[in-house]
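Shown here: the complex without one of its protein chains, the others still in place.
Letters A and B mark the chains as written, and numbering starts fresh at 1 in each.
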Amino acid sequence: MDFNEIFDILVIISRYLVAGLAVLVLGSCVFSLVGRQFGKRIGSYLYDPGSKTRLPLTRWENSVGRSKTCDVVLSMPDVSRFHAVISKRRNGWVVADTHSSAGVFVNGSAVVQPTPIAHGDTVSFGSVGFVFVDADEDEKEQEAREKRRAFSRKAAARAAAMKPEAEFYPALIDEAGDKAYIITCDSCLFGRGPDCDVRLRYPTVSSSHARVTAQGGAWFVEDLGTTGGTTVNAKPIGQSKRRLHDGDVIGMGGVIFLFNEHYKVKNRTDAEGW
Amino acid sequence: MNTLTKRAYVLLGIIAAFLVGLVLLAVSFFLHGGTWATSRANGHLYSGGQITNAGRILDRNGVVLAQSVNGKRKFHSDAEMRKATLHAVGDQYGYIACGAHTVCRDTLIGYNRVEGIFRLVSEGEGNDITLTIDAKLNKLAYQALSGRKGCVGVYNYKTGEILCNVSAPSYDPTNKPADIETNSKYEGVYLNRLLNGLFTPGSTFKLVTSTCAIDNIPDIGSRTFSCSGSFTAPGGGKVICNGRHGTVSFGKALTKSCNSAFSAIGIELGRDKLTKTVNALGLCESYNVSGVRTAKGRFDLSKAAAIDVGWAAIGQYTTLMNPLNMMMLAGAIAGGGATPIPYFVRSTISDTVGSLKTTNRMSAQTAATLRSMMRDNVVNNYGDQKFPGMSFGGKTGTAQMNGEKSHAWFVGASMDANFPYAIVVVVQNGGGGSDVAVPIASKVMKALKG
Partner (left out) sequence: MSRLANKEEQKTRKKSEPFHWLYMLLLVTAIQIISGGTVLTQIQEAQLEVLAVFGSFLVVEWLYFVLARNLAGQRSTELEIIAFLLSGFGLVTVASVYPNYALKQFIAILIGLGAFVILLALMRNTEVVNALHIPVAVGCVGLLALNLMLAKVHNGALNWINVGGISIQPSEIVKIGFIFVGAATLEKLQSARSLTSYLVFSLGCVGALFLMRDFGTALIFFCTFMVMAFMRSGDIKTIGLIGAGAVLGAGLIVYFKPYVAKRFKAYRHVWEYMNDSGFQQTRVLIYSASGGLFGLGIGNGRLRKVYASTTDLIFGVICEEWGMIVAFCVVLSFAFVAVYALRLARHARSTVYAIAAVASAALLLVQLSLNVFGVTDLLPLTGVTLPFISRGGTSMICSWALFAFIKSADIKTYPKLEIQMEEKS
């Protein structure tokens, strides 16, 4: 069999081969495209505290108005047929007034340009007001609440197990509950860096993260201008100095600790911060 | 936004319309693909209107009648043979509409719905076609017509195979005459007279009148008719007879081809019964002969007076018959009342189905009576030596034409079950049936008998 013969056979086969391959490729492409799975919808909503009802915002763009074609139908007389649009953008949620007669207000101020709205803001369409609940923030809050509850339960159990003759120090106890960072001085520097009084070896904690100080028998925490920030009970403290109570949850760069004002130290080697 | 995105379903309408279009397109390719692919404008097959690449056409004995050589269509080397087989084989340009070149174009080119004409394009060959005709017999018949217009057909009334399919005038497809469109010699040259011709049947039609009489007049065998050289119809008008036959029996009337007797029988039967018989015999029907639709005969007595019925009974008046159909009549009589539909292309699936289709024409009893009458006719009239050893029966016809020479007809069939062939000969304006048509039939049948 010489080259030409082989070539001829190849040419004959290629007719069927090309057709078969084309069917295979196009077939599996369109099959995959048409069978495309879509993720869940958004869970944000407008909350009406009066009637305790939720008006879900399921899309990235939601029309609000009296018309039945709107995503959020408000059948109140001073709501226009197409009153406003609430849309999710990359940086968050925005509400825009679409030439309504009664106007749109965010926390009481009228919306002229599309205005960002945050979790917990009050959005009013004419005289009808709602609390805007962002699904993300809502979820975070829920989670934090859960954690706090579980944490307090643990702490209570721990406290009950303590014996009164032991030495007591204020301390930050980590999430798992197996490490205690004892506060031994009146002005204690927390952070990742080597100069800190208490070293927290977490990547998201800044090198000098926060300072815990004692003033008049009370403990206070302040953030040292970090990127991760510091929270007390899931609320960012910003630049302020925040009073700490026993059982507060302190977050530093996403890592959370329980503040225990009277932590019993059995032997000093099991605790960090010395 | 939900309302707006729901409107996206408008796309479904467009998609549906598009899919409907695609289905239509696919269906039309499926239905018409063969016609389109074999179009004369297809450069793969035709060049300058001439078919270039296609399979061979063979006769029943394997004689190659047409083939493609180096992208040119070549016919049989003998010019007479080319002319004799022209109407069966067809020409390379497709002028002969009922030739194999046109009728079996799909097969010759090798078109099928899956491969298109790939085989033809890649290997330069289509499918061969074998005809049922005997090329030598065709040549003999064509020569026997000796330049006169007309046709000769022979078929096997048991299998339906057509052995002789000759129509004249004809021409040589490799040297097409320049004056073909103008010279009266070539009038109707593209027409196959056997399949698509219509002629006044003359006395051959008496077979039809006889069938009707046998079926409708119980004592026809014992009846006599008087002939004084002409017959006067009850409402006036005369039918001239070909002689003074005196008193004749029914059988004798056919042998003598007595117009007086048959006109009288015809009038007695009346237009309704005659028409019924003509329809029962399928003479006004069109048959699919290897894909060619044959011409329908014409028999219309709706406006006929008594004398017209008399004329019609002897195959005159406005009656026109197709030669192949008359041949089938002879075949049915010889075959015991039924005949397969003839075909001339072998070895294609669709035709075998067609060839098995038989048509019932008359009762076996009627056929037997007619058989003996036709046989008597040959023995007593034309001479059995013209068809030696074939127990041949037949009927001539001399169809009178207004101001023109008569058409000479002969239809006949061998009554021998081992030689089941029927023949039709028509010589247009040829003269008397027994003088002109019988010798041609005799020659052809003798050659066939060998």
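The criterion applied here is as follows: a contact is a pair of C-beta atoms (placed from the backbone, for glycine too) under 8 Å apart; a residue touches a chain by one contact, two chains touch by 3 or more.
Just so we're clear, the structure is a prediction, and the values are computed from it rather than from any experiment.
> Of the residues B:L4, B:I240, B:A364 or B:A417, I need the one that contacts the missing chain.
Missing-chain contact among the listed residues: B:L4.
> Identify the residue among A:Y47, A:F82 or A:F220 that touches the chain left out of the display.
A:F82
> Consider the whole complex, including the chain that is not shown, and state which of A:E61, A:E222 or A:E261 touches that chain.
A:E61
> Looking at B:H44, B:K238 or B:K443, which makes contact with the chain not pictured?
B:H44
> Which positions on chain A touch the chain that was left off?
Answer for chain A: residues 11, 14-19, 21-30, 32-36, 38-43, 59-63, 69, 82, 85, 87-90, 96, 98-99, 114, 135-136, 139 touch the chain left out.
> Considering the whole complex, not just the chains shown, which residues of chain B touch the missing one?
Residues in contact with the chain left out: 1, 3-12, 14-15, 17-19, 21-22, 24-26, 28-29, 32-34, 36-37, 39, 41-44, 111-118, 121-122.
Keep this in mind: only the chains that are shown with their structure count from here on.
> Using mean C-alpha positions as chain centres, tell me how far chain A is from chain B in Å, no decimals.
From the centre of chain A to the centre of chain B is 93 Å.
> Could you list, by residue number, the parts of chain A that touch chain B in their complex?
Residues of chain A touching chain B: 12, 15, 58-63, 69-71.
> Could you pull out which chain B residues touch chain A in their complex?
Where chain B meets chain A, its residues are 1-3, 118, 122.
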